[in-house]
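Okay, structure first, notes after.
All protein chains but one are shown at their positions in the complex.
And now, chain A:
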Amino acid sequence: MRKFPGIVAATLAGMLAFGGIAHAVQPDEVLKNPALESRARALSSELRCMVCQNQSIDQSDADLARDLRVLVRERLTKGDSDEQVLDYIVSRYGEFVLLKPRLSLHTLLLWGAPLALLLCGAVAVLYSVRTRRVAEVSALSEQEKQALEAILHDDRKA
């Protein structure tokens, strides 16, 4: 994240607007059941803190992120599956909350691009290899001939 000076700073400045510096997950949020807790953590890292820039609710100190973390844990303890929890949160907060957007019409390009580009690239490489079976030998320019002559001449002298 911190690729430029000031970047780090601004992040923190942003965080401060939402209450003091602390750590994302607080001891009182942690669920007793370790299996449920680890599912909660995994889900949290896929959900965006809505008031932060590119932070998951698992990393964020914002109050809203805390609310969402608690909500995720409530749904999990009620027996929701991971998918149900995500559906529920998306229904309340919209697609924007997902850090990994779902495949749909408007994310088709996003998800399709890597594979499409790889295939296009592969086709282009194969095409250029096939069409370039014949070596192209270009003649020397006048300048290059003179340079060659000079080198040969020099060698003969030596």
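Throughout what follows, a contact is a pair of C-beta atoms (placed from the backbone, for glycine too) under 8 Å apart; a residue touches a chain by one contact, two chains touch by 3 or more; residues count from 1.
As a convention for this text, contacts and distances are computed from a predicted model.
*Asks:* The complex lacks one chain in this depiction; which UniProt name from "ABC transporter permease", "ATP-binding cassette, subfamily B", "ATP synthase subunit a" or "Cytochrome c-type biogenesis protein CcmF" does that chain carry?
*Replies:* Matching "ABC transporter permease", "ATP-binding cassette, subfamily B", "ATP synthase subunit a" or "Cytochrome c-type biogenesis protein CcmF" to the record, the invisible chain is "Cytochrome c-type biogenesis protein CcmF".
*Asks:* Looking at the full complex, which residue from A:25, A:65 or A:89 touches the chain that isn't shown here?
*Replies:* That would be A:25, which touches the missing chain.
*Asks:* Going by the contact rule already stated, which one of A:33, A:77 or A:107 would touch the omitted chain in the full complex?
*Replies:* A:107
*Asks:* List the chain A residues touching the unshown chain?
*Replies:* The missing chain touches chain A at positions 1-14, 16, 20-27, 30, 45-46, 48, 52-54, 56, 59, 94-101, 106-107, 109-111, 113-114, 117-118, 121-122, 125, 129, 132-133, 135-136, 138, 150-151, 154-155, 158.
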